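Questions regarding the structure given below will be posed in turn.
A protein chain is absent from this complex, but the other protein chains hold their places.
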Amino acid sequence: MNTSRRTIDRRQLMGLGLGASSLLALSACSPDAGEADAVAETTTPRRGGVLIYFEPQTFTTLFPPQAGFYANGGIVNNIADRLLYQDPETLELHPWIASELPEVNDDATEFTFRLRPGVTYSDGSALTAANVVKNFDLYGLGDKSRQLPKSEQISNYERGEVLNESTVRFHFAAPSPGFAQAVSTMNAGLLSDASLDFDSTGFGPGQARALSASGPFVVDAEEIGTRVALRVREDYDWAPPHFEHQGRAHLDGIDYVVNSEYSVRIGALVSGQADGVREIEAPDEPRLRERGVQLHAAGTNGVDNGLNLRFRHELLRDVRVRRAIISAVDRESIMRKLFTENYPLATGVLAETAAGYKDYAGAWAHDPEASNRLLDEAGWTREGDAGVRSRDGRRLSLRVNTAIPQPRSREVMSLVQQDLLRVGVDLQINEGDYATQNLDSADLDKIQLYHSMVGRADYDVLKSQYSGENRDTLLNLDEESGEYGDPELEELLGRISSEPTADLREAASWAAQDHLVENAYLLPFFEEPQVFAFRERVRGFRTEAVARPQFYDTWLAE
Amino acid sequence: MNQVRLTPTAVLAGVVALLAVLAAVFPFLFTGENPTDGGDTAALLSPSLQHWFGTDQIGRDVFARVVYGASHSLLAALVAVGVGLVVGTVLGLVAGTRPGALDDALMRVVDVLLSIPALLLSLTIVILLGFGTINAAIAVGVTSIALFARLARSQSVSIGRSDYVAAAYGTGGTYWNVLRRHILPNAVSPVLSLAVLQIGSAILQISTLGFLGYGTPPPTPEWGLVISEGRDYVATAWWITVLPGAVIMAVVMATHKIGSTLREATA
Partner (left out) sequence: MRYIALRIGQAALVLFVAFTIASLLLAILPGDGVMARYANPELGLSTAEIDGIREASGANAPWYVQYWLSLTGFLRGDFGYSVSSGAAVSDLIGAALPSTLALAATAFVAAALVAVVIAVAATYGRVGWLRRAFDSVPSIFISVPVFWFGIILAQVFSFQLGWVSVVDPGPVESLVLPAATLVLPISAPIAQVLIRSIDEVRAQPFVRVSQAKGARPGWLLTHSVARNAALPALTIAGLVFGELVGGAVVTETVFGRAGIGQLTAQAVSTRDNPVLLAVVVLATLGYVVVNLLVDLLYPVIDVRLRKGRARPIPASRRIGDVDSAPRHAHREVVS
C-alpha cells in the first residue's frame, strides 16, 4: 500500500472531485439568479424578520443521508453544517467545519481532515473529532437495526479514526475519490452525538425539534404535515471562512408551510401572504415577472430529467424497439409547450454543469418515420397508420410511472403518450400516490419506462442513478437470480467511483455514458432546475450545489 | 301513481340530461377536435370560436375533453349506482322480508357501512382494486349500498304487511315467489328514483377521488380528471377548471331534478 501522503492544493482537489468540463461551465448560472444577486449587493442586509416559505410536500425524514428528497433537503441544508462547502457555481470545494481541505493519499483510500475549534451543536454539546467519526461511521455504513440506510454518496467506507482532538482520518476499502465532495453535501450534515443515537423514527415527522445540529438555524416548532418553524441560532459563528457574511444569519427564522395545492401556494405568493415558493410551474413565470416577483432557477447538476428504458423487459429487449421509442418522441415540442428557458433541453445524459458532462446533442432527434421503419423491421405491425402495433397477438403496450416530485411529469408523459401512439406504441401512465409509485417502480412487470432524475455535483451521480447497488433505475439487476441484464454497464459504473484520479474518473463516466446512449437505454428531456419565486422584499437568496435553498444569507428588505 | 309534473325546470333538466347522453354516445356530433391529442395546438389558449372552452395545459381542446368525457363519467356513475342499487336492494329486501336475526344482522352491517366515512372507504377500495375509472366507480358504489339497503328494507316491510302479500302466502306462495312477484315490483319504483338521484352524487364523488389522485389515469378525459389536472392553472387559465366544473354542476342538477320529479310522481 502506498503510504506517501501529500497535502493537495485546491486545484488538485478540484480535479479529484471534478472534471475540467465543469470548470468550463462556470458561466452557466441563470440570468434570474444574477438579478437577485445584484439587488443583494447594492444594499446592506437588514437583520430580522421571519420568512414564510411554501413547500409542496412535507418532509419525510431529517436523517441526512436521506436528504435527497427536495422537502427533506430544504430543511437539512439549513440546520446542518458540513466539513466542506461546495460552491454551487464553480463546484469548487472550500473549508467549512474542516479548517482546511483534506489530505488524501495517492489511491484515495485515506482522507484526513483537521477540524475547526469552538463549534457547538444546538444541544450545547461540542463538535469533536470523536463525534465527526461517529457521524461518518453511521453515514458510511448505515445501521440496519435502526432502519437507517447508508449514504448512497459514500462508497467503500471502512472506518473512521480519531488521530487527535482536532484531526480525523477516514479509511476506505477501495479508492473512494468522491468522498471529499460527499462530505460537502447535505447528505453528510453533521449531527450531535445524541441525535446520532436516534433510530429511523427519531428523524421522522413529529420529532424534528429533538434534532440537534450545528447549523445557522434550529427547528423550533413543528405541526406534523403542515408546518416547520426554524429559528436563528444567535451564537452561530462558523460559516465557511471564505464567506463575506459571518456570524448569525440575517433572518430571525423561516416558516416552512406545506400545501399540496399549487394554486394556493402561488396565489399566496402573488397576494403577498407568503415570501417564497419552491417549484414554480412554467406557465406562471411570465405572470409572476409582471407582478415583480423574483424568479430564481437553480440547476441540480446531475443526471438529466428523462425516461429510462428498462431493457430487461421482454418488450424492450430489442434495441430497435428502444430506438423507435426514442425517435418517436418530439422533445423540442414538449419543451416548447410545457416549459420555459429556465428548463434547458438536455444535450447529454448529464446536465452541462454536472461533473462528467459529455455532449450527445443529436442523439435523440425526432424522427417518427424511422420509428415506424424500426418497429416494422422488428416485427411489430398494425393495420393502416393508426392503432397499436402487435406481434404474435401481443400488443406493444408499456407503462410509465408518474414522477411526483419532478416538474410536470404527468404533462410530459401525456405528451410522450401522444407521440408514441402516433407510431403505434401504447403508453399507460401509472396513476397513484407515492406509495403506489414507489412500489410499482421496483417491479419490471408494472413499470417498463421509468421517469426520473437525480442531482449530485460529482462523477458518482451516474453510478447513484444506474448501479444495481444504488437506485438501479434501469432495473439492470435481477433480484431473484442476482445477475445483471447488462453486466458491462454495471462494471463501467463501478469504475467511476473507484478510479483514483479525476481524469480516469471522467473517462470512466464518459465510457458509461457512451454505453447508455449507444444502447438506447435512455431519453433525456431537460436539465432539471428548481425554480423558486420570491417576493420583491426577499434578498440574498442562494441555493447549494443541487438547488436546495440556503437561507443563511437571505434577508428581508423593509 | 301520479302524473309526472312537467314544469319548465323539469323540461330544462331533461334537455341537459339528453345532451349529456347524446354526448356520451355520439361525441363526434358536438366537436371535431381530438380529446386526447392536441397536435401542435398551443397550451392554455383562452376560449375562442375555434376552442369554445380554450385549450388545456398540454394543448388539448377542453370542450372536446368534456364532450368525450361524458361517456366515461356517465358510465362510471351508472356503474357506481348499479353496484349500490343491486347489492343494496338485495340486502334490503332480504332483511325486510326475514324479520328476526337475519334482519338484525344485515341492518347492523348497514349501520357499520354508514358509520365508516364514505371517502375513506372508497379510497381504500380504490387502492385495493387498482386505479382506473371503473374501479373508482365500484368504490363509490360500495358507499351507497347502505342507502339502498335501507330504502329497500323499509319498502319491503311496508309491502310485506299488506293484505295481498298475506293473501299470496295464504294461497301457497313460496318465499322467493312472493318476493319476486309481489314485493320486488312494488318496491322498485322508489328505489329506482333514488338511483336517478344518486347518479349526480356518484359523478361528484368520482371526481373527488380524481382530485385526491385516486381517479382515472390519463389521458382519459373523465370530468373529475379534467378539473383536477387543470386546477394548478386556475389563476392563469381559469377556463380549464371553471367551465368543466359548470358542466358537471349542470348535469348533476339535472339528474337531481329528474330524480325528484320521478320520486314525486311515484310517491
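Each chain carries a letter (A and B) given by its place in the written order, and its residues are counted from 1.
Criterion: a residue touches a chain if its C-beta (ideal position, glycine included) is under 8 Å from a C-beta of that chain, and two chains touch if they have at least 3 such contacts.
The model shown is predicted, which means the values in this text are computed figures rather than measured ones.
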{"item": "Option touching the unshown chain, where B:Thr41, B:Thr55, B:Ser71 or B:Ser144 are the choices", "value": "B:Ser144"}
{"item": "Full-complex contact with the absent chain, from B:Pro27, B:Gly54, B:Gly160 or B:Gly245", "value": "B:Gly245"}
{"item": "Residue of B:Ala64, B:Ala118 or B:Leu225 in touch with the missing chain, whole complex considered", "value": "B:Ala118"}
{"item": "Per the touch definition above, residue among A:Asn470, A:Thr501 or A:Asn519 touching the missing chain", "value": "A:Asn470"}
{"item": "Chain B, residues in touch with the chain not shown (by the definition above)", "value": "9, 107-109, 111-112, 114-120, 123-125, 127-128, 143-144, 147, 150-151, 153-154, 157, 190, 194, 197-198, 200-201, 204-205, 207-208, 211-213, 224, 227-228, 231, 234-235, 241-242, 245, 248-250, 252-253, 256-257, 260, 263"}
{"item": "Interface with the undisplayed chain - residues on chain A", "value": "52, 54, 58, 60, 66, 68-69, 144-145, 147, 149, 152, 199-202, 204-207, 223-227, 255, 257-261, 263-264, 267-268, 270-274, 433-436, 438-439, 441-442, 452, 454, 464, 469-473, 479"}
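We adopt the following convention: only the chains that are shown with their structure count from here on.
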{"item": "In the complex with chain A, residue positions of chain B that touch it", "value": "36-38, 40, 42-44, 57-59, 127, 131-132, 213-219, 229, 231-237"}
{"item": "Residue ranges of chain A in contact with chain B within the complex", "value": "261-263, 266-267, 270, 281, 283-284, 287, 333, 337-338, 408, 410-411, 413-415, 417-418, 421-422, 428-433, 436"}
